[in-house]
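Presented below is the structure to which this report refers.
One protein chain omitted, others in place.
Take a look at subunit A:
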Amino acid sequence: MTAAPATTAPSTTTASGASPITVRSWKAPIGFAIFTAIAILLFFVVGRPDLEGGNPTTTYRLSEARDAIQLPPLTLGLAETTIVVVLLMAAATVGTVLLSRASVRVPLWLTTVFAVLFLVGFLTWAAAGATVPMIGLLAGALTVSTPLIFGSLGGVISERVGVVNIAIEAQLLGGAFMAAMLGSLTGSPYVGLLGAMVAGALVSVVLAAFAIKYFVDQVIVGVVLNVLVLGLTSFLYSTVMVPNAETFNSPVKFERIAIPLLSEIPVLGPILFRQTVIVYLMYIAIFLVWFGLFKTRWGLRLRAVGEHPTAADTVGINVRATRFWNVLLAGAIVGGGGAFFTLAAVGSFGKDMTNGAGFIALAAVIFGRWDPIRATLAALLFGFATNLQSTLSIVGSPVPSEFMLMLPYVVTIVAVAGFVGLSRPPAASGKPYMKA
């Protein structure tokens, strides 16, 4: 049956003491118990039979050679660490059972602490007998996350204005291609970056035209665009770039710029402030999108159009134009993120080099509940999972590499399915606005 229209009175009274009905969700205790069981299985049943001799240790390196302030490395013994971690995890699990029985929501900080505990235990177990470069691990995570964050910022803007953007992948790939092409031709990474933004916006023009003007299903247009851009860039790559790699596919990369003072902060400095211009632009973009969406006239109108286009129309806001220009803006932001692949990370274009990043960005939009800050955090989580996998395969972990490759996607599914649950997207997202 249909839900009551939005204009009716709230027909509900909250479950009060007088009411016999209480709501209990067992999702959290079950999830906690499963992860505790996995931890026990990995740490004690499987263990590290490959390592010989008493109690192996794991070393965490917290500084790099060039840092001005050197922190001593942290060494954790496998046995002590895993026992403490499992005990704490079990305690947290019991805590969630008690909370759920009392019909109290499990607080987010508890889930976060639990996840960090599991992570510490897992890292110590997987890297036992080796050294984990923490700076490299986290800086690498930021590198992997950067295009995801650009992608999710574009996704947030687009969905908030009412257009579902499945084409993030296409915008990233188009941006990466154009950045490589123009960056090579002109020798300027800045021109490449601008070109990438134009490429992303061009993909958006197609999406916007079909979705807003011709009312074509937005998901279908998005999927088609992904396939189209993949085909187009692959074709141009093999016919134009490969034979003339010198001219067309060797862009000048952005230099890393260390920000004075900030880059000397222990641990954080090398991770956050020895980066390329694109990453610094990303910090600014995250702030501007958040500020713009929630504090300015632009954001108020944008959100109104995505929530209730008819209401926006009746106060004189041009719904279609608002949607069109903001979808274009979203495309430009995502396209700029695509430039990161070719102008900062790799240094040349490769076929399908985004490799599904756009879809992970889309998941980050939903996991982040259409909020730029939360979506950024979600993208960072996925980036961390990806980089953890490659770091562990370098230090040599006992987990088969095929399983490790699944890690980011498992994290995505668990995060979106487990922790988001019922979240509320912008009410008119995906719905074309038709006037009589």
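Criterion: a residue touches a chain if its C-beta (ideal position, glycine included) is under 8 Å from a C-beta of that chain, and two chains touch if they have at least 3 such contacts; residues count from 1.
Here is the rule we go by: contacts and distances are computed from a predicted model.
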Name under which UniProt lists the unshown chain, selected from "O-phosphoserine sulfhydrylase", "Aldehyde dehydrogenase", "Simple sugar transport system ATP-binding protein" or "Aspartate carbamoyltransferase": "Simple sugar transport system ATP-binding protein"
Which is it among A:A128, A:L148, A:A304 or A:L392 that touches the chain not included here? A:A304
Out of A:E264, A:D313 or A:D371, point to the residue that touches the absent chain in the complete complex. A:D313
Footprint left on subunit A by the chain that the document does not show: 1-2, 4-15, 19-23, 292, 295-298, 300-301, 303-304, 307-308, 310-318, 422, 427, 435-436
